[in-house]
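A single protein chain has been removed from this complex, and every other one stays in its place.
== chain A ==
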Amino acid sequence: MIIAAANENLAHISNVLVYSAMAVYTLAFLAHIAEWVLGSRSKVGRTAAALTVPAGGAAAAPAVQVRGKQAAGTAVLDEPTIVTRGAAGARNVPDGPGAAAGDEKGDLYGRVAVSLTTLAFLLEAGGVVSRALSVQRAPWGNMYEFSLTFSTVAAGAYLAFLLAGKNVRWLGLPLVTTVLLDLGLATTWLYTESDQLVPALDSYWLWIHVSTAIFCGAVFYIGAVTTLLYLLRDGYEAKVARGETPGAFTRSVMERLPAAATFDKFAYRVNAAVFPLWTFTIIAGAIWAGDAWGRYWGWDAKEVWSFITWVAYAAYLHARATVGWKGRKASYIALIAFACWLFNYYGVNLFVNSLHSYAGVE
């Protein structure tokens, strides 16, 4: 009974941590808003300038200079400089300066937002861990726990990209917004008291299959947000290239974002990088199903939608390699693929009768 009491205590601590994380994410959200509002609006027109076609006809190539790691003792001046050249046909537009766009106050708020996000992430991770300790198993037994872990991983992945020096600050606002939505859903509709698992879920494959599934989802989600931003920014660039003048607000927002080409590349990398892991997730699930239910593949709703998601992402990768399907069309496929993932996650658990009915929601 002492153990039970301790567990209840831990479960309680977990809830407190999650609510604290939500509060801190909300502050981070506000800080991001401040960053955008205070951010300078003066630096517009870079895109238009870049898209102004020189007399020759072709778009200007960006004279991006990349320096290699210097060999010891080589004088800097002597280093050969690499000149890169964008693919022909690409718009060689420079990346926007970011939400703050050089405004010091805005930048300060941006930094505050990132710090708050880090704090909230730590609190939320603590919530996940204490939840796991309270039930003494992997914290992935029902949808409440999935959602919790899902947003933790998404925030963690974002912070990891930042830490790795990637230019992803633009992801801050949409990420924090969705994390808040996800947590809101989790704590209200999906909440389930902490408890142990039914025997069918009790397997080490749970750790493998479900952890990779949640991880893939979180990274696919980042890919989808990037893709969406790509489409918006690409539309904007196309408009500017046609010589039209977008509205002041659109311009103010869009000019601060990275170039469409940057979004596109990042989205592809992210999606392509998790695709093998997603493949592994499905195979691990099949092996587990083979042990638990006596068949590897039974076209259960969850299995079907995992398959559909997989095929949709494969189609996306193919589209990228298919002339005439690159760019926007491929991006639509990527968004459809993520929609399939979302449906598999929420739709199948809540609306479709499936063997995977572990939602814990009545």
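Operating definition for what follows: a residue touches a chain if its C-beta (ideal position, glycine included) is under 8 Å from a C-beta of that chain, and two chains touch if they have at least 3 such contacts; residues count from 1.
Criterion: contacts and distances are computed from a predicted model.
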Among "Flagellar basal body rod protein FlgB", "Nitrite reductase (NAD(P)H) small subunit", "Cytochrome c biosynthesis protein" or "DNA repair protein RecO", go ahead and choose the protein name stored in UniProt for the chain not displayed. "Cytochrome c biosynthesis protein"
Among A:Val37, A:Val311 or A:Leu350, choose the residue that contacts the chain missing from this document, as touch is defined above. A:Val311
For the chain left out of this view, which of A:Ala23, A:Val37 or A:Val83 touches it? A:Val83
In the whole complex, of A:Ser20, A:Thr178, A:Ser211 or A:Thr279, the residue touching the missing chain would be A:Thr279
By the contact criterion defined above, which parts of chain A meet the unshown chain? Give residue numbers in ascending order. 4, 54, 56-64, 66-71, 74, 77-90, 193, 195-196, 198-200, 202-203, 205, 265, 268-269, 272-273, 275-276, 279-280, 283, 286-288, 290-301, 304-305, 307-308, 311-312, 314-315, 317-327, 340, 348, 352-353
